[in-house]
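Please read the structure below before turning to the comments.
Complex shown without one protein chain; remaining protein chains in place.
So, subunit A:
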């Protein structure tokens, strides 16, 4: 008899991966579904906003009769307690996990699962985490008010420093001086995909690398806006305030240094942009070697171009520099919409590791749009099941652009200024439309 718990974990895993929840991601290494990694992206309007928080799940054979064990792994190496209920040691205090004394009806049940645990953890990441601590739920003295504010301020800082900056610097091999340290691995190796994947026990399992990089590009402006705002509240060198519930080795200590953080965030953006540019160079080499990816992209390019022609779509697709890894898409604004008459040029960069690393789109024509970051990066979602299909990416970008009545979703906040106008009152929306149309008009000049 196959292991029963495995059936259910596998099912939950694929359901979650199919869902379009932009703030959760889960991954397992190869076939070992009992050891799972999950990523929670910090919720909007909380000090955790757009931070990347990772958790390790271990399911034993008794699942779902017994809860899995869950450990927070974004803790700055066991030194940072991000929440009254998320300890520096990684312990997650949650009644459904049995790690917290719960009220009646809050304990684990077989109907709970991966998603409900992740949502429970996410709900701990609130706008005022101070009140998560037992005994502080209704604390409202003057001192508590002060503590609440100062707790939020230091969480905001450490979310940016630890969960975003440290993580991305590690992913990109950025050294302390801000320069990229050459990776140790042999560069010529990537062609030998098959040999590479077999005995790579030494390579750490980092399933969220590409996701976090792409999200960083989405949320870059929000990070900068957060820093600008924080700079009006705290000054560099000021120490964090210790909370009454923080004890030895289970605390969040340090000093504010937003000047330093801003420098590092801007540097990460620069290195990321360089990485994208480097794909083009690597791509040309891959093209000469006729790598599988190069051949695949060339073929997909030709098919999509053909399909535009056949279906009478005005859009045009070309290769940049005859490189199958860099496409130029010319998009014609949809008639009878705000985009009518616009002519937009997009550059699409593909990685030599496509589709493991997803393509990066950039509008070269400036367009004021709530789904396009000021640097031209569009915020779109392509179905996870079709990520190797370049066309599904292009269609998803166009869909994001043309969507007429999108649902309010702060996880798509990639252009703070446009987002605020778009979702503001009727006057703001009018202003948004005016600015969008103006940029469409400019695109024709």
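Please note the rule applied: contacts are C-beta pairs under 8 Å (C-beta built on N, C-alpha and C of every residue); 3 or more make two chains touch, one makes a residue touch a chain; residues count from 1.
In this text, contacts and distances are computed from a predicted model.
Only one chain is not pictured, and the protein name UniProt records for it, out of "Eukaryotic translation initiation factor 3 subunit I", "Anaphase-promoting complex subunit 11", "Mediator of RNA polymerase II transcription subunit 8" or "Actin family", is "Anaphase-promoting complex subunit 11". From the set A:11, A:58, A:145 or A:366, the residue in touch with the chain omitted from the display is A:11, counting the whole complex. If you put the hidden chain back, the residue from A:43, A:84, A:113 or A:283 that touches it is A:113.
From the options A:18, A:65 or A:255, the residue with contact to the chain not on display is A:65. For subunit A, the residues in touch with the chain missing from this view are 1-2, 4, 7-8, 11-12, 64-65, 105, 107-113.
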